[in-house]
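Missing here: one protein chain of the complex. Every other protein chain is in place.
After this line comes chain A, so read on.
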Amino acid sequence: MVNGENERVSLLFMKALVSRGSVDAVSQQMASHPQYLESFLRTQHYILHMDGPLPLPYRHYIAIMAAARHHCNYLVYLHSAQFLRVGGDPLWLQGLEAAPPRLRLLDHINKVLAHQPWLTACSHIQTLLKSGEQCWSLAELVQAVVILAHCHSLCSFVFGCDTDSDFVPLSKSTNGFPPTFWPFDAANGNTNVPQSLATPSEHITRRRVTNSIQFSLFCVMMCFTDSTHFITDPDLCYQEFARREQDHFQVFRVQDYSWEDHGFSLVNRLYSDIGHLLDDRFRSVTTLPSMHSPDLKRAIWNYIHCVLGIRYDDYDYGEVNRLLERDFKLYIKAVACFPDATKTPVCPLSLAPLKPSERIHVNLLIMEARLQAELLYALRAITQYMIA
């Protein structure tokens, strides 16, 4: 890394440390792409901690629900800790049944978005917004959807980068904390960022349980070692979109509903400024300096959208087969559609010799493509609801 970039990263980590008290493993993985990391952290900070219609504990709980869909224990624990930290009711962590009915209503759209986003329909939105005691407002729903999509796609990244396997709860770190990053004490002015970013769990420093919140988290962790409490219908998973094409599911044409023209305007209208932040993410991930050619990047992007049922009129899908080898395609599909933490992704041969930063770049592309796909489906459903 260039010195300037190094400083940029440490500045970002400093900021994260000051505001959140920790830098999680995911951010450390992304540190090889500081330009992207910046917009990622900004978005994440905005949707989880800044102004928005949803109360803070709700946001983290939604994140937990989303991460649990992909059995991503790492994110579940991370958000459980933050959930308690912002004053969430520890009872809710017992499982979805203990959560308020309003959050339980969200389970269905969570399920669909996580595994088969093309099933997202106007009727789902209608059920959630139907007036009643437990109804959602449009603004709340949009924030919830953004958090869901963000966390689903983050699961893909965590899985792709194998962050989750570093994290074995209750064995390595006895107190059950997420592998947060305390390698330096900001107050001491020691701001060296370790170069070996891939194994953050080494940096875990044991900390005494001084805080009641941490203690209650500890208790929760002791009781619940898996994340299946936060989901229903655990068998639901991705299904081949192509095979279902004979059903009534129409192909999603980007030319009819695109992020730039439609998604942005809608999401920005209902949840101000998020459009710009997400736009920044999509933009920066495609413009990241990388040894992959633009054509390859576009092939990866369009391939992910294709397996999720989104088609580009102006793309020749034969190109995907030309540019992506079979095992690479398998890898992309596994990371994008089956980011199940209980398995380890098979790293394709073509990626093996690459530098870790290049591998991470591929994972970032997958994450963003998946995020955009989910958002497009959800936002289109909301648009249809608004027109109807």
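Basically, a contact is a pair of C-beta atoms (placed from the backbone, for glycine too) under 8 Å apart; a residue touches a chain by one contact, two chains touch by 3 or more; residues count from 1.
Keep in mind that, in the parts below, contacts and distances are computed from a predicted model.
A.B. asks: Of the options "Cell cycle checkpoint control protein", "GATOR2 complex protein WDR24", "pyruvate dehydrogenase (acetyl-transferring)" or "Serine/threonine-protein phosphatase 2A 55 kDa regulatory subunit B", which is the UniProt protein name for the chain that has been left out of view?
C.D. replies: Matching "Cell cycle checkpoint control protein", "GATOR2 complex protein WDR24", "pyruvate dehydrogenase (acetyl-transferring)" or "Serine/threonine-protein phosphatase 2A 55 kDa regulatory subunit B" to the record, the invisible chain is "GATOR2 complex protein WDR24".
A.B. asks: Give the residue, chosen from A:R269, A:R322 or A:K355, that touches the chain omitted from the document.
C.D. replies: Answer from the full complex: A:R269 touches the omitted chain.
A.B. asks: Residue by residue, what part of chain A touches the chain that was omitted?
C.D. replies: Counting only chain A, the missing chain is touched by 18-21, 185-187, 210-211, 213, 253, 255-256, 260-262, 264-266, 269, 279, 313-314, 383, 386-387.
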